[in-house]
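All protein chains but one are shown at their positions in the complex.
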Amino acid sequence: MSITEILFWFLSVLALFSAIMVLISKNPVHSVLWLIIVFFTISGHYLLLNAQFLAIVNIIVYAGAIMVLFLFVIMLMNLNVETERQRNIWMKFFGVISGGLLLWIFISASRSATDISEKNILMGQGNIGLIQDLGKVLFREYALPFEISSVLFLSAMVGAVVIGKKE
Amino acid sequence: MNAIILSAVLGMVMMLCSFLVKNKSSLKHIASVGLLILLVANITDTYGKALFTFNTYDMFHYGRFGFLFNSIAIGSTLIYVLISGKEIERSGRYVAEYFTLIFFVLCGIALLSFYNNLLTLFLGMEIMTIPLYILTGSDKRNIKSNEAALKYFLMGSFSTGLMLMGIALTYGGTGTFNLEATRNAQVIYKGVASFLEILGLLFLLVSLAFKVSAAPFHFWTPDVYDGAPTVYTSFMATIVKAAGFIAFIRLCAVRMAETNTAIDWKLIFAIIIVSTLLVGNITAVFQQSVKRMLAYSSIAQAGFMLFALMSLNDVASEGIILYAAAYSLATIGIFAVLAKMKDYTFEGYNGLAKTQPVLAATNTIFLLSLAGIPLTAGFFAKYYMLAAVVKTGSYIWLVITGVLFAAISVYYYFRVIQAMYFKDGNSATEEITPSFKTGIILLAGIIILLGIFPSLILNWLYF
Amino acid sequence: MINLIFLVPFFPLLGFLINGLFRRSLSKNTISIIGSGVVLLSFIISIILFFDVKNNGGIVVHYFDFIDTESFQIPFAFQVDQLSVIFLLIITGVGFLIHLYSTSYMHAEPTEHFGRYFSYLNLFVFSMLLLVLGANYVVMFIGWEGVGLCSYLLIGFWFKNDSYNYAATKAFVMNRIGDLGFLLAIFWILNKLGTATYTEVFEQASALSPPDVTAITLLLFVGAVGKSAQIPLYTWLPDAMAGPTPVSALIHAATMVTAGIYMIARSNALYSLSHLSRDVVAIVGLTTAILAATIALYQNDFKKVLAYSTVSQLGFMFLALGVGAYTTGVFHVMTHAFFKALLFLAAGSVIHAMNGEQDITKMGGLRKKLPVTYFTFLIGVLAISGFPFTSGFISKDEILIATYTHSRVLFWFASFAAVLTAIYMFRLLMLVFYGGFRGTPEQEHHLHESPLAMTVPLIVLAILSAVGGFVQLPEAFGGHHYLNDFLSPVVPASVPEGAHVAVKEYYLLAGTAVGLIIIALLANKLFAVKKFAGVYTGFKKILADKWYIDELYNSIIVKPLNSIAGFLNTVIDKSIIDGIVNGTGRFVNYSARQLRLLQSGQVGNYILFMVLSITVLFLVFWNQEIILAFLQKIF
Amino acid sequence: MIALLLILIPLASGLLCFFISSERDAKSWSLFASILTLATAFAGTYSFLGIPSLSFDATWLPSLGSRFSIGLDGMGKMLCLLNSIAFPIVFASVYKNSYKKPGNFYGLMLLMQTGLMGVFLATDCLLFYFFWELALVPAYFLCSSWGGEKRIQVTFKFFIYTFTGSLLMLVGILFLYFKTTDHSFALQSFYHVKLSAPEENFLFWLFFIAFAIKMPVFPFHTWQPDTYEQAPTAVTMILSGVMVKMGLFGVIRWLLPMFPHAAMHYSHLIIILCVTGILYASLIAIRQDDLKRLIAYSSIAHIGLMCAAIFSSQRVGMHGVMIQMFNHGVNVIGLWIVADVIETQLGTRKFSELGGLARRAPALAMLLTVMALANVALPLTNAFIGEFLMFNGLFRYNVWIAAIGGISIILAAVYTLNMIQRVFYGNNSLLTDNANDVTTGTKIMLAVLVIVVVVLGVYPQPMLQLTSDTVQATFIKFHP
Partner (left out) sequence: MPIQYYIALAACLFCIGVVGVVTRRNAIIIFMCIELMLNAVNLLLVAFSKMHYNSALAVNTNTNAGIEAQVFVFFIMVVAAAEVSVGLAIIVMMYRNVHSVDINFLNRLKN
């Protein structure tokens, strides 16, 4: 087993474990922290896949900005105590069942997808994940969507102001 | 391209207006002028006179269909602003921002009518939806509005997740985000398409079904439409929903049709259609609030529009345009009247014909149109939908089912008519201005005109 | 002559229109003059026609195309021949007398109703003339239904009384049952021959297959049974006595009820082809004759006795037709018209005198108070009982002879019926005119002989009843069967020839004479009493209650039909059929209430549903061949 | 041109009528307009202006293959004539009644006439469907606004019921449209569609149910008595006098020539249904206590007979149906006028509360009696000709069915005479004691109808000739 594989397994197990912990933590703050761990592991995967730019952005945007925002809101609302009452046990049961079914669909679909069964991922190599290549593509082919996404930000900004401003 | 850029620009103009223009009521006029400009720009664009030319690297596809729909969407929004502008003014403090958001939504709609890449689909969808979350929650003191916004947001984000999963899987199968995928991968599943792509398309289908509120992914619709301020419900239920369909039909017509040779999506659509019609029509029957009834009715109408997605032929594409126009116009009218009512229940409409004969008469025309009675645009809309399926030569049972549900739909639409005309009561309305009356009469006139000559719209597809 | 034919029905129609439309503005005298005058005019024209026909034979006059389709043409045409002209004379002649009688009898009515009465009566004459004049079955049917209508209108003339209205409705409905048969017969003829015109039908009759002929003749007979009050449709006729007495005389004795005989006599060419049908006609006729006679024995209503006697006599006529003696049947129609009209009018005179009382148990000993009425009534009774050489004797005698040659068994039964006839008629005579008066003193005080307008018709009819039979006097008595000769171009004569017939005639003559004397004595002994209880027990009660036929019909037809209708109305229509329709609506409503519970308001539930739906869609998608194949198997 | 005028006159006058507020004006205007239509229809029926004026053709929806093409054949002429006769009579007979919002009432009535005209005139299937619905919508509003106390639910049921039927027909129309060789909705293209047997059978039912509901044929009839009972009498007259003819018209004009084999295939079933319906409705009519309901059930029975006669596939029967469509219209309108007179004057339609009216209102009694006799198809009334021919057709089809169906003429006598007896005869009730006879206007109206009844009963030939071309044309395609 190569180092890549060991890392892969380690990160995968950690990611899944943390994700489950996000799910089952009673305390929202703990959930946030577990989620940050998930994000870190995913960034680790990106690094394994040699997608360095995304790995960094992931940490900056998700773990750094978004999760902090979450944390901030939770703190603001004083939700750090275990205020959430337990959901109906049936709901949990069905939730897990439905998740399992969905997972089963994924697995069975990918198992039947023979077109990719032979395919492998190029780990740790290839320069498409590097910032100079990405940048070229982003500002040439994807320049227009990139600009348009500013509309999204504008609307989000307006929205946040409209919604968030206290009257 | 004109529409996309201009709508974004106009949105920013409105933003600036929020602190440049002090008089709130003039905002409506500015927005109307902006919409008019947008409409003209889009029409000139249709005939090859674009203001901006970029190399879009195949991100967009400019077709007659998209242009026509975009014009209809912009035109409907114009009518909507003209009729309901006053309601927008009253819905909250940030009038200019609301107009801004409406323009941004139009930008998203423009993206959806021209997209040729799953990325632009995704972006368009998000640009269209995110302002709607905000508009839904714009009545900040109203808990219902808050609740609707949160529900809409949570479920909307969830469906975004589904959509992204779909996009990722199709990408896995094809190696491209372009809508017209040129497959270099060997076709595997049943001789044609990749298994992963199929699964991805299924996810995409589900997420788009969510956007157009097709059952069983419709659950957000009644709650959100009910909770949102009426004037925005009107916007969401009409133009936005129609845009969802346009996005959907493009996906179906291009991506799914490619995989269509061996894999039949029709059965899936048939199931979705039947359940949509069932849920929409049947549940609407028991509603006590007209607003909520209209929410269910919009689900039911979506069921009919899905016929086009299932059949995917020339009749279907003509039909979905006509349906979008007929349905949007009629629903805008109904909501405009609804917004003037003091009581949203059916009882609130009792005796409207006596107190406000013009409102009652025009409202009747709108309802008749939704019910698909001839001489209104709604008839031809339904006609085209049924014709599209009949033309495919199979699934006649589905057509008959649809027709039976259409008969049920008469039940709840006519309850309003009954209340207005045949029941006694003194329905109270807000003050009705003459300009509102004029607008609504014009709207009714358009519906009747389209009901006699649907080709007035459809000819634009070709000439 | 051709030009005159249409005038025969036209005059009564004119009378109907004038009297009907202007009944409020005309005086009673004018109404009387118009009402009777038009019939008199028709009578005069009929006489002219009679002589014309006698000299030149029959004729068909085509007026216009009534119905013209590719499959058949039905012209509106009249046929005047020997048969129809006889009926014309009876209808207009007797009709005129009865109109005349009515002018006095109905004089107490208000002008408006007086006018209405005469307009109905004229309409009746019109319809009856149409019936006999029609040159095809459809025109006959028009008249056929028309007389039914007039009968309905006249029975219910006094519409304030609900039981009268009921009787009228009953008459019409029972007639309609027969009419249906008639209609089907017409269809059958039209379908097989493509024409309904008599001449063509009879020419081509031999081309019909035996089952067709039998079916047609039997269906025609169903029509006749309805109109001529035979078993099983006779019960309306006694009830029809609710109408004014002249109406009973004209419609329910002299003319309308004989339409059935006219029809069968007219269709003799068809009946000659079907043995079975003739047998049925004969047996039904005879049974009716006996049954009605037995019932008549113990009736206490003056007019009811006469009504049952009419039914019985009609039975005789059918018997004659059934044994193939068509002219004899027609002949009996004629004589019956005379004496039965006479009897009814006399009865009317009595009732008039008794101030509307019809119960014979309340009468008695009237011969002194009403001499003319008594005398004429006596002639009528003698005629109907078959007193030698009265008209009734000759016609009935001929029927019996014809029956005898046809079948001995029938003959004895027919003779029995004839005896019964004599018995109940003498009973009637005795109870009304002999013995002591049993009514109230006021009634006794009121008794008076009727005015001239009523007695003159009585006298005329009495004379006709007495001597009217001589037109068909058998050879045995020196006669010549004039009627047979006259009718022979239309109706083949069927009088048995030969010496042995003459011998039988003498037997019959003797038998009748002896029988009548015995009956007269018995009747005098039994019925000419001072007091008469009118209550019967045992078998008499069964007869007095008319064999409970009405009750039987009530319980096996009317009541079940009514309850079926009620069941259909309340259960099937309201609950089941409408219930299904409304149930669909209610089901939709119910499912709406259930389905909306799905919309729980919980985001978690919503998303759960969505995820599960995705799974289901996925499964469906992957197994769609199986599902489609399954669906295909179902549909 | 005449054909176009027949649609345009009621349409324009109807739209104009909405803006008339004065009751007098609205009445006079609508009466005037309907008489104008009648004059036009007469001109059309007797072709004073030549054959070409009877049809009109214009582009409507080129992309759909539908044209605004209208035309008159014999049956069309007759029904247009009926339609245009019915309205003036109805307007005149309700002239004394007053309706709230008269402009709307008369406007809707005229729009309904437009729809009916269009149905009888259209030679394009989509146009036909258009008018089919157009006739229904005003009826809905009329019944719901001006009807009896249960009007809303009852009319609603009526509307949904018939609407469902017509939507099914729409599916059928669409299916056929895509089967036409030239993708057109024209009558002739529809006639020439080649269909496989299962397709034909399936489409047959789609169309037939729509027509059957409209007629209505047992067991699709339950909307009818309620609607007739609850609708304002003026509307009921049109509904039963003219609108039910739409169903029969549809069967003859569209159904039989399009699906001749299916029609033959199912004729037995349908005739049995119809005959069952005839007896069923007749029996129920016997038990009715309400004048309007009685007429309604009687109408069901008559229509059932017409439908059965159509499917008996006999020319004779078809001739009968043709003439009976007109006659039934006239007769039933007459009956409704009487019912209206009684109801407006006495405020009740219950037999149990009526009686003895003949003495107070002899003219009414007389006129009703004639109409009622026409209802039982007495000879020399117009209905006799129709029923005679129709039963003849049925007889040719099957003797037993004719015999069983014939029972209805007995039952008709029972319930009709029962009605006359309970309304006009017997003792006066409290209500009828103070009744007055009809006004001269109504008297004249009824007298006109009576004259029509008698004239057509004595001399039906013109009517038979008028429609014989339709019968021939129908049987060219539809031959047993």
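By letter and in written order, the chains are A, B, C and D; residue numbering begins at 1 in each of them.
Going forward, a contact is a pair of C-beta atoms (placed from the backbone, for glycine too) under 8 Å apart; a residue touches a chain by one contact, two chains touch by 3 or more.
Fair warning: this is a prediction, and the values are worked out from it, not measured in the lab.
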item	value
Partner chains on view for the chain not depicted	A, B, C
Chain not shown: contacting residue from B:108, B:227 or B:319	B:227
Which residue of C:206, C:355, C:600 or C:623 touches the chain not shown here	C:600
Residue, one of B:87, B:126 or B:318, that touches the chain absent here	B:126
Contact residue for the chain not shown (choose from B:164, B:254 or B:358)	B:164
Contact set of subunit B toward the excluded chain (per top definition)	119, 122-123, 126, 130, 133-134, 137, 140-141, 143-144, 146-151, 153-154, 157-158, 160-161, 164-165, 167-169, 171-172, 175-177, 222-224, 226-227
Missing-partner contacts on subunit C, residue numbers	596-597, 599-604, 607-608, 611
Residues of subunit A (touch criterion as defined above) contacting the omitted chain	4-5, 8, 12, 15-16, 19-20, 22-23, 28, 31-32, 35, 38-39, 42, 45-46, 49-51, 53-54, 57-58, 61-62, 65-66, 69-70, 73-74, 76-77, 79, 83-85, 87, 91-92, 94-96, 98-100, 102-103, 106-107, 110-111, 116-117, 119-123, 126, 128-129, 133-134, 137-138, 141-142, 145-146, 149, 152-153, 155-157, 159-160, 163-164, 166
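One rule holds in what follows: only the chains that are shown with their structure count from here on.
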item	value
Length of the line joining the C-alpha centres of subunit C and subunit D, rounded to whole Å	36
Between subunit D and subunit A, distance of the C-alpha-averaged centres to the nearest whole Å	71
Subunit A, residues touching no fewer than two other chains	105
Residues within subunit D bordering two or more other chains	160
Subunit B residues touching subunit D - in the complex, by the definition given at the top	318, 368, 373-375, 379, 383, 386-387, 390-391, 393, 396, 399-400, 403-404, 406-407, 410-411, 414, 418, 421-423, 453-455, 458-459
Subunit A residues touching subunit B - in the complex, by the definition given at the top	105-106, 109-110, 112-116, 140-142, 144-145, 148-149, 151-152, 154-156, 158-159, 161-163, 167
Parts of subunit D lying in touch with subunit B, wherever the complex brings them together	60-63, 129-130, 133-134, 137, 141, 144-145, 151-152, 156, 159-160, 163-164, 167-168, 170-171, 174-175, 177-178, 202, 206
